[in-house]
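Before I ask anything, here is the structure I am working with.
Note that this complex is displayed minus one protein chain, with the remaining chains in position.
Per-chain numbering from 1; labels A and B assigned in written order.
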Amino acid sequence: MLAPGAPVRVRDDWPETRGPCHIRTPHYLRGRRGTVVRQLGAFPNPEDLAFARPAPTLALYHVAFEPRSIWPDAGGDEIVVELYESWLEAA
Amino acid sequence: MTPSEPTDTSERPRAHHDMGGVPKFLCEPIDTGAHALTPFDREVDAIRGILGAKGVMSVDELRRGIEAIPEAEYARLSYYQRWIRSIADNLLARGVISDAELRAALEQA
Partner (left out) sequence: MTPLIEAPSERLLAGIKSLLASKGIATAEEIAERMAQTDRASPAQGARMVARAWTDPEYRALLLRDGAQAAEAMGIAMRGLPPLGVLENTDDTHNLVVCTLCSCYPRAVLGYPPFWFKSPGYRARAIRDPRGVLAEFGTVLPAGQRIRVVDSTADYRWMVLPQRPVGTDGWDADRLAALLREGDMIGVTVPSAA
């Protein structure tokens, strides 16, 4: 379990290059560093649900990112995204 | 440690529904007006709701089916036109309806 404030990195993984898939981790966040805001509970993995497969339950976190670490021209001050534990690694 | 330097991952292959920050839409103005839903839209929405409530098809399967629509078609179809296509795709994939049944139903429709 990741605590609020924990630094994390979104996995630098590109499943869409390997064939049919359904992923809820946006393209713009892959490989990016962020900070855990809080856990939002746990939910069945949508990557399996989308194919009507048995879906293990995963912890879901709200994670905050610095917009200008993603796009130098970004106009906001913070980006917060729901991400499953399977996409997060310690940073 | 300083935050990671911005690295350019924008050239990585990207699914067309995955639109956050994508340059080709950055100059697109936003149509902020109200657009009433049509009877078609509302019926498709209701069918999706019933299929979800009855466990016939999840919202995740709906999304997968929408994302599977080729990019040019995705851009051409309206929001709920994508939905009905995904619903049909999923009902066939799950064996809820067969090709032959759908073909016959389309001929009568």
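By definition in this document, a contact is a pair of C-beta atoms (placed from the backbone, for glycine too) under 8 Å apart; a residue touches a chain by one contact, two chains touch by 3 or more.
Treat the numbers as computed from the prediction; the structure is a model and nothing was measured.
Chemist: Can you list where chain A touches the absent chain?
Modeler: Within chain A, the residues touching the omitted chain are 24-26, 28, 40-41, 43, 46, 60, 67, 71, 73-84.
Chemist: Residues of chain B in contact with the chain that isn't shown?
Modeler: Touching the chain left out of view, chain B contributes residues 17-22, 24-26, 28-35, 37, 40, 42-47, 49-51, 53-54, 56, 63, 66, 73, 75, 77-81, 84-85, 87-89, 91-92, 96-97, 99, 101-103, 105-106, 108-109.
Heads up, the rule we're going with is that only the chains that are shown with their structure count from here on.
Chemist: With chain centres taken as the means of their Cα atoms, state the distance from chain A to chain B in Å.
Modeler: 21
Chemist: Residue numbers of chain B touching chain A in their complex, please.
Modeler: Touch list, chain B to chain A: 3-4, 6-7, 9, 12-15, 18, 20-21, 58, 60-61, 63-64, 67-68, 94.
Chemist: Under the stated contact criterion, what part of chain A meets chain B in this complex?
Modeler: That would be residues 14, 16-17, 20, 22, 26-28, 30-33, 46, 49-52, 66, 68-72, 74 of chain A.
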